[in-house]
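A single protein chain has been removed from this complex, and every other one stays in its place.
Right after this comes chain A.
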Amino acid sequence: MTKMKKTSQICQSKLPDNTALKQQQLPAYRLQLSATGVLSGFFATGAFCLGVGIILILSAKSIKEIEIKYTKICANCAELREDAINFDKECTCSIPFYLSETMQGNVYLYYKLYGFYQNLYRYILSRSNSQLVGTDLKDVGNCAPFSKSHNGTPIAPCGAIANSIFNDTIILSYNLNSSIHMEVPMLRSGITWWTDKYVKFRNPSAINLSSAFTGTAKPPYWSKPVYELDLEDTENNGFLNDDFIVWMRTAAFPTFKKLYRRLNRVQYFIEGLPAGNYSFNITYNFPVTRFKGEKSVVLSTLTWSGGSSLFLGLAYTVTGAVTWLAAFSMMAIHLMLKEKRTLFIER
């Protein structure tokens, strides 16, 4: 008898546990592509996409945008900049234009480059984040080919990105009438990400900025050292310079626009940019003809989704339309087959 008991105990211990997990009996929902489910899903998705697409297209249409390519307009300046020898010769260029409609609301001023490969693999890596955050000015390890100057002092800010900074100055003036030309008030602040301005870019700590940067050289293409970018505003000087920060956020495509200024809505401009005559006064420094590129200035308003282009709206509309088309044909096929289908099981 004891033996029997013993064996039954052994059986018990060897018997696998009766848990849902071990017996593959976990409560589960079986996903099933039922005809009604799939078809209604398709119709709903199609409707949603069409709706979003139309809204996006409409809002994209409501955006007022003006783009002026000025490489050809300022051909003499462009020619001057072909040759690097003329780097210290100033060249300005004025581009008058007429704004036929008021640009309502916030207006943003961008510069746009064509054919500038800011996404080159070697280009993107050619920077030193530890230098830009102010902790280690001498860390120029990744900055080739712009890590050190000829005499061996580390460049600050080092790297190809910083060296190739967009250095045109763009001033927009409003010609109220033939005699009154006024500069349109622009804000420099708020054109960078908060994290960039306050986390990613920091000046080295020192009593004054120029002493902090002693022992470093300016990038070869720069006309002035980094601590002289904005002598009036310490919060905009050195690595904290907004234009510098914007440039350092490298673009994903060879054609890109970057935010330069935004309209300060005061006085005449409280509603936005009124219609009328304007001109861009550009100090032409950045050479683009060397790489067969082009540059332009862009004035633009925004909508709820930002400065969206037509593409997204069109893509949504097309997707929605295709989805509906697919849904209709699937329904047709399904209904056609329903009658003649003889299931294997039922046979």
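Definition applied: a contact is a pair of C-beta atoms (placed from the backbone, for glycine too) under 8 Å apart; a residue touches a chain by one contact, two chains touch by 3 or more; residues count from 1.
Here is the rule we use: contacts and distances are computed from a predicted model.
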Matching the hidden chain's UniProt record against "ATP synthase F0 subunit beta", "Phospholipid-transporting ATPase", "DNA primase large subunit" or "glutathione transferase" returns "Phospholipid-transporting ATPase"
With the missing chain put back, one of A:Ser130, A:Asn175 or A:Asn285 would touch it. Which one?
A:Ser130
For chain A, which residues touch the unseen chain?
7, 10-11, 14-18, 21-24, 26-35, 38, 41-42, 45, 49, 52, 56, 84, 106, 108, 110, 112, 115, 117-124, 126, 128-130, 132-133, 135, 139, 142, 144-145, 160, 163-164, 190-196, 199-200, 246, 249-253, 255-259, 262, 287, 290-292, 300, 302, 304-309, 311-312, 315-316, 319, 323, 326, 330, 333-334, 337, 343-345
